[in-house]
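Left out: one protein chain. Kept in place: all the others.
All chains are identified by letter, namely A and B, in their written order; residue positions are counted from 1 within each chain.
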Amino acid sequence: MKKKLISLLLAGGMILSMAACGNSDQEVSQSQTGGSESSATGSSEAAGGSETAGSSEASAPADDFTYPMEPVTFTFNGSGSGGTDYYDDNEHPAWAKDIYIHKVMRDKTGVSLTDIGGAASSTTMSEQFLLMLASGELPDIINAPWNAYTGGAAAAIEEGYIVDMMEYKDCIPNLLKYLDENPEIAAQVLTPDGKLGFAPFIKAKPIPEMGLVIRKDWLDELNMEAPTTIDEMHDVLVAFKEKYNCKSPLTFEARWLFQQGSANPLSSPWNTTYQEYILDGKVQFGPLTEEYREFIATLAQWYKEGLLDPDFASVDKSTVQAKFSNGEAGVSIQQSSNIQNCLDANEGTGYEVLALESLVMNKGDEPEFAQQSIQHYDGGMCYAVSTTCPDIEAACRYLDWRFSEEGLMTMNFGIEGVTYEVVNGEVQLTDLVLHNEETPNANSARDEIAQNRNRAGVSLDISLAYTDQQKEWIDVWTAHMDEYVLPTVPYTAEQQDAIGKNWGNVDDYCQEMILKYIVGSSDISEWDSLVNTIKGMEIDKVLAAKQEAYDDYLQRVEELKK
Amino acid sequence: MATKTKNNLKNNKWVPWIPDVIMAAILLVIGIIMVYPVLYEVFVSLSDSVQFVRQRGIMLRPAGFSTLAYKIVWGAKPIWTGFRNTLFIEAVGLVINLTLTSFGAYFLTRKNVLWKKPVNILIIITMYFSGGLIPTYLTVTGYGLGNSIWALILPAAMSTYNMILLRSYFSTIPDSLAESVMMDGGGHFTILFKIFIPLAKPGMMVMLLYYAVSHWNSWFSAYIYLRDVDKAPLQLVLKNMFEEESSELLKLINKYDNFDSLQETVRAAMMVVSTLPIVCLYPFLQKYFEGGIMIGSLKE
Partner (left out) sequence: MKEKNLQPKSRKYIMAKDFRRNRMLYLMVLPVVAFYILFSYVPMSGIVIAFKDYKPMLGMWRSPWADNGGLGNFMEFFANPFFGRILKNTLLISLYSIIFSFPAPVILALLLNEIRFKKCRRVVQTVSYMPHFISLVVVCGMVRQFCLSDGLFNNLFQLLGMNSGNSWLQIPEAFRTIYVGTDIWQAMGWNSIIYLAAIAGVDHQLYEAAEIDGAGRWKKLLHITFPTIRPTIILLLIMQVGKTMNVGYEKILLLYNSTIYETADVISTYTYRKGLLDFDYSYSTAVNLFNSVINFALVIIANKISSKVSETSLF
């Protein structure tokens, strides 16, 4: 299981090093396909540089395509309201006047985008998006979570919304090459009959935005070690409650139990989580397992003992943040921006926060579940070319550029020599980004000169411009990522139907009962009735559909690897 | 003021003191409860954002003190274009609203009109049945109103609910008044403008207020019909600012230290700034809701 992670990191590293060799030559990107076969990552890493130079003469098609293309403008459904002029100098701070990313991308590709709004969110379709489809007035490039579309990208191609980019193979060499090198992603993105509906958004190094944290200064005062097991955590919470008289030693928003595996650090000792996960190749659903029942029973016990927030089911984000910052809580699951707020609010008081790894059952065990179930590809922010696009080839080329070395480097790091440098094969952001006086932190400076979040393309290292403290938290939280995650796989219409019809009710019912068990308004000894009820709601059909899709996916990965 | 009240009370021998004091007490309690949400917003907007993070529960004063949030709002261009667009919608929209609503309400109070009942039913049905989002959208854009500010005005040209309210105000006006105008050779327009609208002034003011506020608060049609940022009315701008991880909001605040915590206070300041003008409308209309009228004087 670890192999997948490693190979992906390698792939990321490979692209980086290739870029480091090749990026002085701006015209190489396109012709590479012919040259590089899908070989083992190690060898292609070595071969990358030399082959590039050779193939650009040998196998380049007759038309000698180079970027930038003839200036062309495409409409595109970006942020909700639309109408933002990406190229307006006034939208950007003065220091970034000539290097902000949209302008750089336009210069390099020749493509300008006009944002007409109506973006679908990362997982669902918005009203605006639905209306856009209904009116038939499609933007040239459509941004949507195509896997969530009924029938997936296959249906969208079939129904005539979007173009099958495989029909424009000549225009997407880099994208094809990327998929070739990453069969896991290819199996998620390609339709069952091998069509390609969109350019995906891929996180080469997904990082959790939130995780388990504890008041380090309190631990120190009490002379306690950072808890690693569930029992140690219990002792720490009891100690916090006694010493600091806090009403809710542990607090977090109840929704995290059910979303993105955000409560995994607490359920990890039982090797289970709420949403579907993979155990020995089988799709599992937490509430159907005995382990999950034990986890919930523990939370219920903590609630009874006054260790878990008495308002657990109803606290919201700002209340949790307030409690963690003003000493009503000592352990929490928080987003890193919230933790930063808490630190700022307590500056100079000795307030310290420590990120914790996922907990385990017995001392010395390795935790198996990471803090958040984040994937390399989660189905969001996929760019497709619409059938009404006036110049489909140019649009394909534009999307392809995002997967070229030049595109990757530009979108992730900006301009070499100005915003980043490559030192010993490693990318380093320059002081213009890292220590920019005009911005409060490096990350917001990076957002001006790079576009590596939530855009079609490959996001290499989001945390590069984070503060050291944030990096520290992320290092802790990132351990054990994605070993158990059910990947975002394409579903057939029947599978989607089986899931869509039943999952909503199951989810509703489980959330309701689980929270009631925790706060004690229902007795957890009735767990069997929960299991029976959701079985009556055909949870088995949902799981079978997911299992089927997962098996298909594995099979396709194998096929694509050959 | 106190002496004036006393005089009033003295003049009216039917008024004992105690019920008035009790009522005043009840009303004051209601007033305090009602004003709290507004005060809360003001307190949040004036809080120091970093200290506000620790804040929880009832606020009786700002947490720390800072006017930074207002400075940021002052420099937020979209807010001011939003104001401009909303004012345009208010001005044009209100004229259309009041005209159509009074026409409709007047028609429905007339007697001996053959088509009154069918028209009434035609109108009432629309309160309960509608085509829904997609067909409405396709119809309105089909009229060429897509991405136009008129898409926010014309489909909202009148509200059935308001018209029925106005009809009920109109129906209290005695028929004899209309008949006497008819006798003098006046037509329906004369009756409406010379008799009904002046006599139902409090009702018309309710219409004015209700329509003005509904234009002020509406964002959904703007959200679905408009594509250009600079056409967006205030509430759509606010809606974008209030979204989680709003890029519009980040753009305004990301040059300040601790900008993550600034979100809450800046939003509160926006809320205060955007609410103030419309809240101020009411005191101007209030005098129309006080005291009765003298129908007798009009009769002569």
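In this section, a contact is a pair of C-beta atoms (placed from the backbone, for glycine too) under 8 Å apart; a residue touches a chain by one contact, two chains touch by 3 or more.
All values reported here derive from a predicted model rather than from experimental measurement.
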Residue of B:Val140, B:Ile195 or B:Val266 in touch with the missing chain, whole complex considered: B:Val140
Sites on chain B contacted by the missing partner chain, in the whole complex: 1, 4-5, 8-9, 14-15, 19-20, 23-24, 26-28, 30-31, 33-38, 40-41, 56-58, 100, 103-104, 106-107, 110, 112-115, 117, 119-136, 138-140, 143, 154-155, 157-158, 161, 164-165, 168-169, 171-172, 187-189, 192, 199-200, 202-203, 205-206, 209, 213, 217, 242, 271, 275, 278-279, 282-283, 286, 288-296
Touch list for chain A against the chain that is not drawn: 124-125, 130, 133-134, 136, 148, 150, 159-161, 247, 254, 310-316, 318-319, 496, 500-501, 503-505, 508-509, 511-512, 515-516, 519, 521, 536-537
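Just so we're on the same page, only the chains that are shown with their structure count from here on.
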Intercentroid distance (Cα basis), chain B paired with chain A, Å: 43
In the complex with chain A, residue positions of chain B that touch it: 50-51, 53-56, 133-134, 137-138, 141, 223-224, 226-232, 236, 240, 243, 247-248, 250-251, 254-261, 264
Chain B partner contacts - residues on chain A that touch it in the complex: 79-84, 91, 93, 116-117, 127-128, 130-131, 134-135, 318-319, 321-323, 325-326, 328, 337-338, 340-342, 344-347, 438-440, 444, 447
